[in-house]
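Yeah, one chain of the complex is gone here, protein chain that is, but the others are all in their spots.
And then chain A:
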Amino acid sequence: MAAEGITDTMRDRVVLGEFGVRNVHTTDFPGNYPGYEDAWDQRRFEEAFRVDIIREEEGALEFDMVGIDAAIANAFRRILLAEVPTMAVEKVFVYNNTSIVQDEILAHRLGLIPIRADPRLFEYRNQGDEEGTEIDTLQFQLKIKCSRNPQAAKESSDPNELYFNHKVYSKHMTWVPLGNQTDLFPDADFRPVHDDILIALLRPGQEIDVLMHCVKGIGKDHAKFSPVATASYRLLPDITLLQPIEDEAAETLQKCFSPGVIEIQKIKGKKVARVANARLDTFSREVFRHENLKNLVRLARVRNHYIFSVESTGILPPDVLVSEAIKILMGKCQRFLNELDSVPLE
């Protein structure tokens, strides 16, 4: 029984020791453990796999994926960050820029503004195509001029009173339909996700007049195309008390972990510690600093339980992003399957 316990720990848990982490790599491949069935079985995977949605807010999603391996969970995370396409400003045609923000700095800032446009409605631009067509380009215009307010009080020094249009916000960007885009997207409202992104500051007489072309791209090419504020995962914590811990030691133990992880129960007049909710813990390893406690607790993580957190920049809702990421991984596999089939068998 004890030997079985050790093998199961090696297979299912990543153990956090005082000076290092053990059992990090996946080892459950066929042949490694006698008596265990480790060959890939789709039915067994489907029985054990589940997705639990924990929280969905405006633009953020937290969900659990249980029963999957690190390689695949990481693939989803990498695709969310770098390979889900979005639309962003790529080319800026500067007709007039007399502000103190240099042309290239202004162009860089415009590129980073998230644009509310569903990238699935557009195609990638062909390589070498400088002008773009209506199916792969969105055109925006930013035309603004700062002027003095003649009605301002004589002694006022507040720029909001003295000048008109001295702050250039993203709400001043207007969509200019190309070709037949008004027919293709009759009720679409293409604009930046946020209206209050400050682009530049102007003073009277200064003017910005630029035309912008948005194209479809992926985060691998430039980070402005990344659709997530961030996407990350962590493994579910697993705290085991190896011996009963009572009284003062229980109080100290409760302080070693994040609030809510350890709860103290009164059993027969004595205070006994119990692990209430290991999920809340952030593993500061404070317990290893106490000589009387460090051998009584085992800190580990469950190897195949991933707590994903996806925050979107607002272009697409986070659940759509996760679905798109999974489809992109399928697309990669399909690409190579097609290549295998198209190479003539020799």
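Here is the rule we go by: contacts are C-beta pairs under 8 Å (C-beta built on N, C-alpha and C of every residue); 3 or more make two chains touch, one makes a residue touch a chain; residues count from 1.
As a working rule, contacts and distances are computed from a predicted model.
**Student:** Quick one: find the hidden chain's UniProt protein name among "glutathione transferase", "Glycoprotein-N-acetylgalactosamine 3-beta-galactosyltransferase 1", "Signal peptidase complex catalytic subunit SEC11" or "DNA-directed RNA polymerases I and III subunit RPAC2".
**Tutor:** When "glutathione transferase", "Glycoprotein-N-acetylgalactosamine 3-beta-galactosyltransferase 1", "Signal peptidase complex catalytic subunit SEC11" or "DNA-directed RNA polymerases I and III subunit RPAC2" are compared with UniProt, the left-out chain turns out to be "DNA-directed RNA polymerases I and III subunit RPAC2".
**Student:** May I ask which residue of A:Q102, A:T133, A:T174 or A:Q334 touches the chain that does not appear here?
**Tutor:** From the options A:Q102, A:T133, A:T174 or A:Q334, the contact with the absent chain belongs to A:Q334.
**Student:** So one chain is hidden, and I want to know which residue out of A:F63, A:Y163 or A:F257 touches that hidden chain in the complete assembly.
**Tutor:** A:F63
**Student:** Even though one chain is hidden, which residues of chain A still touch it in the full complex?
**Tutor:** Output for chain A: 26, 29-31, 38-40, 42, 45-46, 49-53, 56, 63, 65, 68-69, 71-72, 74-75, 78-79, 83, 319, 322-323, 326-327, 329-330, 332-337, 339-340, 343, 346.
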